[in-house]
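One protein chain is absent from this view; the other protein chains keep their places.
Moving on to chain A:
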Amino acid sequence: MVIIESTDEEEYDTSLLVIIVDTNIYSWGNRILQMSNKTESTSSTKLGSSLIGFNTFVEHLMVFINLHLMLNQENQIAVISSQIGEARFLFPEPHQSQSTKSEQKSIQNIILGKLLHLDTTIKETNQESTSSNFSAALSLSLCYINRIKKEVPIIRPRIFVLNISPDASSQYISVMNCIFSAQKQSIPLDTCILSQQDSTFLQQASHLTNGIYLKPQRQENLSQYLISTFLMDTYSRKLLQCPTLKSVDYRATCFCHKRIVDIGFVCSVCLSIFCSYSSSCSTCGTKFSLKIEIPKSRKSLSQPSSQEQPTNNKDKVEY
């Protein structure tokens, strides 16, 4: 057979989409409360964003998945749920490879079945922490992408996060590590925030990986947002206009108490961030010999110096 490759590498839009769905039962439960409150207060705050419940959300998501698979014969999908304490694959199932999507009809059914199953398992586990394990979900998706990339080198991966829970600052380090690894492999990380608060983590994530960060104002039209923005493959993004973030919240979380800090201490050796002064770095073990007694004095030695006055916002962190 005489085949002359005429593949325009550029026009290649086959993509692997890994969707991380936040299925935190508390957040979605809160959502129901918010929604019922809203109906009681009879649209006194009509300007606020309209909210949707989990069922409606899943419907929108299904349309989105359907359309993604329809766009290209070789498009692949993976859905990971980030829930309290753990992250799990909703699709594909562990021992089922993507290529045997023989029952494409049942992708939706598999996901729905798993989602139903989730609800009951969560009720049984009674954990203290109520935050979803987002970092685990992110690592899972990166591992999965890595695996698929080995099998199919030409596929273009991207991660799409649908988030509703607030940031868990305890996961800051692991999340940031994931973000940097995604950045290094140039995997865009898109985010759709369903709650009313912006997420610091995800803003940074989308910004660093050239992804799209969006907080839909009118959630009842969620599929329109999903279809018109988040279905853009990496090739089209170079040519089309994508929503961009005007300002990104770059605040970091301290390594000692996992608090989000505006101003803090930074280890001069390993750049760990601390909210309060200690005599040695808990990450790398460096001993800080200099004691800081006068808060106003500026000491630009190679030692961590303090900056207690909150008025000076220009240099958040000093060495």
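Just so it is clear, contacts are C-beta pairs under 8 Å (C-beta built on N, C-alpha and C of every residue); 3 or more make two chains touch, one makes a residue touch a chain; residues count from 1.
Note that in this section contacts and distances are computed from a predicted model.
Asks: Just by its UniProt name, which of "Ribosomal protein S5 domain 2-like protein", "General transcription factor IIH subunit 4", "Checkpoint protein" or "Bacterial surface antigen (D15) domain-containing protein" is the chain not shown in this complex?
Replies: In UniProt, the chain that is not shown appears as "General transcription factor IIH subunit 4".
Asks: Thinking of the whole complex, not just what is shown, which of A:115, A:227 or A:275 touches the missing chain?
Replies: Per the contact definition at the top, the residue touching the missing chain is A:227.
Asks: Looking at A:37, A:55 or A:73, which residue reaches the missing chain?
Replies: A:73
Asks: Which listed residue (A:26, A:54 or A:235) would be found touching the missing chain in the intact complex?
Replies: The missing chain is touched by A:235.
Asks: Take the complete complex as the reference. Which residues in chain A touch the chain that isn't displayed?
Replies: Touching the chain left out of view, chain A contributes residues 1-7, 11, 13, 62-63, 66-67, 70-74, 76, 97-99, 102, 104-105, 108-109, 151-152, 154, 223-224, 227-228, 231-233, 235-236, 238-241.
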